[in-house]
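Down below is the structure, laid out as structure tokens.
Shown here: the complex without one of its protein chains, the others still in place.
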Amino acid sequence: MNKAKLYHQLAPEAWHEKGLSKLNQLICLLILLASLTAILEIEPTLRAMAPGLFTALEAVFVGMFTVEYLLRLYAIGEDPRYRGVIGRLRYIFSFWALVDLLAILPFFLGFMTHNNAFLLRLLRLARILRLARLGRFSQAWSALASALKSRTHELLLSAGVAGLLLLFSSCCLYVVEAAAQPEAFGSVPRALWWSIATLTTVGYGDVTPITALGKFFAGITAVAGIGIIAMPTGILAAAFSDALQNKHGS
Amino acid sequence: MNKAKLYHQLAPEAWHEKGLSKLNQLICLLILLASLTAILEIEPTLRAMAPGLFTALEAVFVGMFTVEYLLRLYAIGEDPRYRGVIGRLRYIFSFWALVDLLAILPFFLGFMTHNNAFLLRLLRLARILRLARLGRFSQAWSALASALKSRTHELLLSAGVAGLLLLFSSCCLYVVEAAAQPEAFGSVPRALWWSIATLTTVGYGDVTPITALGKFFAGITAVAGIGIIAMPTGILAAAFSDALQNKHGS
Amino acid sequence: MNKAKLYHQLAPEAWHEKGLSKLNQLICLLILLASLTAILEIEPTLRAMAPGLFTALEAVFVGMFTVEYLLRLYAIGEDPRYRGVIGRLRYIFSFWALVDLLAILPFFLGFMTHNNAFLLRLLRLARILRLARLGRFSQAWSALASALKSRTHELLLSAGVAGLLLLFSSCCLYVVEAAAQPEAFGSVPRALWWSIATLTTVGYGDVTPITALGKFFAGITAVAGIGIIAMPTGILAAAFSDALQNKHGS
Partner (left out) sequence: MNKAKLYHQLAPEAWHEKGLSKLNQLICLLILLASLTAILEIEPTLRAMAPGLFTALEAVFVGMFTVEYLLRLYAIGEDPRYRGVIGRLRYIFSFWALVDLLAILPFFLGFMTHNNAFLLRLLRLARILRLARLGRFSQAWSALASALKSRTHELLLSAGVAGLLLLFSSCCLYVVEAAAQPEAFGSVPRALWWSIATLTTVGYGDVTPITALGKFFAGITAVAGIGIIAMPTGILAAAFSDALQNKHGS
């Protein structure tokens, strides 16, 4: 494969019309597998089953990412901005090239297989985002973003109302339940934990009011939680509906 | 009843305009009853109450489905594709005829009344789907499907965002809660169980964070869960709304 | 107040344009108070506080409803259909007059203050529905009903899909969890209790899977629960939106 073909296979800018190239699809898959390995490695029962496997897999993935990095460095010469040695150096210090480097360098510096390197390895997922942003989903992405943007004020306002409700119900429960359950409702920040679980309708049930008055206010909070869900949903539905009709109308 | 009439009563293709035929409605009812029997038979308290009843019911249902199978085999001769002995043989090995056979054959082979045949008996429900797909609901079905299809990318994108949120909140909780609750948050896959219960606002409460920092991240996750519900709902609402207006407009 | 005025104050048909009459508003309030009394009377702590109060209140309410019943019987003569003694008798045996009678007769027959008469007393709430149906809400009521009706098939279909999901997830959990938790997942009807709590995102947490495979299927079920909520919401939103535009467009 010559340099120009390789560049078109690797370059994210190139797949804008035709979707993700074969090579980039393979890289996406590798990133996902590497992230999955990083996640599963922490699980003690799995690590006990195959102690050496995860280290070996990590070495294989880093090897592949290193080859990818060098290929990109070679092929980028097709881009007039990054031609020659100076251009290559400029590319190395560009944002996404640094992210690519961060995905492999720590392994060679010797601390990539440690437990504390877990989050560093998950940073690789950011590289998928970069690919996905430009690929087949770019239209859907901008449609969602513009719908959200057109209703920023309404969404912020309903978030503000939700925040005030959260604060208000926490204060109510603190006032009526603090005496009965000081551990769970002894202060507003403590009551906030119950309040957030109720208003979002998650409802863990690890903390529930026990006094009659507390249950009364909790019931009102739970009903208000429906509004907290209905408001943003309604706003988003209207925004998406409107975004589509504008597209059709023009 | 002559062969042509029987064919029109049985053939799924025939009710496209007038809805389900009387005979096919009866068969639907029988399938539902047979499935219900298969489900209830597993319940120990019910089986203890009437040990022989369920076996007898199953024999009756299989007998009826056998008669149905033979009638279909007889009447299919009306269809030019399946005329004569060769045509009948070709019909027997068509997909839906094999599904029909699978609903009765295991009983005669002697293992249909065993507990492990439970899932095999539920396969009969697939036969209802075949009827429902063509009947009165075919329009509603295609309306829903086309609405979902027109927004595939937006829905996949919001699923991707939900997946990343799921992973992100699991990692957060693993980092801050693993020390306090190694059993529940000792690895990312374990934290995922909590994370999925929270982001979908199910909130079982069998696993909840106990540290202050864990509760802080859990609260943020719960609030994000509202978005996880609001996004697909809004997208679907817009899609259904648009699908209807196109129908009216044309 | 003369008979014609009284008739216009009492007759539900009369307030169609101007909303509920003063007298009917008072009756609505009385029904709500009587129902509240019936509900609160069951609570042992309240009955212990004031043993005679609830019986006295019930007597007062029945007295007022008796006066209302007699006034209606007197004023109905204004309606040409119910003129004279024969007309009055015909009125007494009309549906709503019998409901009115049912609200007071049991008390005089001596079993209205018993605990088992609780549900009978709540039947009075049906009388509010009759008033509300014709009053100021009649437009909103028909708007909601027509929106629901226009999408009956889509709603039934998504209910069918929800039902199959419910059955499918119960079967999955029964297969993988029955051995570990025979009490909670020992049969499909038992697993259904967990399944319904999860798919509706209620999530009591009294029954949760404990095996890894069970948690895997439970996670998928919880995610599917979002669709179960998003589908009907989206359909309803589109239906309401369309209903309104038709009104404006015509």
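Order as written gives the chain letters A, B and C; numbering starts at 1 within each chain.
Here, contacts are C-beta pairs under 8 Å (C-beta built on N, C-alpha and C of every residue); 3 or more make two chains touch, one makes a residue touch a chain.
Quick caveat, the model's predicted, so the values are computed rather than measured.
**Q** Looking at C:Ile92, C:Leu144, C:Val161 or C:Val175, which residue reaches the missing chain?
**A** Within the whole complex, the residue contacting the unshown chain is C:Leu144.
**Q** Have a look at C:Gly87, C:Gly160 or C:Pro232 and name the one touching the chain we're not showing.
**A** Hidden-chain contact among the options goes to C:Pro232.
**Q** Which of A:Leu26, A:Leu53, A:Ile92 or A:Val175 touches the chain that is not shown?
**A** Within the whole complex, the residue contacting the unshown chain is A:Val175.
**Q** Can you name the residues of chain C that touch the chain not displayed here?
**A** 39-40, 42-44, 118-119, 122, 125, 132, 136-137, 139-141, 143-144, 192-193, 196-197, 200-206, 228-229, 232-241, 243-245, 248
**Q** Provide the residue numbers of chain A that touch the chain removed from this figure.
**A** These residues touch the chain not displayed: 153-154, 156-158, 160, 164, 167, 171, 174-175, 186-190, 198, 201-205, 208, 215, 219, 222-223, 225-227, 229-231, 233-235, 237-238, 241-242.
**Q** What does the interface between chain B and the hidden chain look like in terms of residue numbers?
**A** 201-205, 233-234, 237, 241
One rule holds for everything that comes next: only the chains that are shown with their structure count from here on.
**Q** Averaging only over C-alpha atoms, locate the centres of chain B and chain C and give their separation in whole Å.
**A** Spacing between the chain centres: roughly 31 Å.
**Q** Distance-wise, how many Å sit between the C-alpha centres of chain A and chain C, to the nearest whole number?
**A** 43
**Q** What residues in chain A touch two or more of the other chains?
**A** 201-205, 233-234, 237, 241
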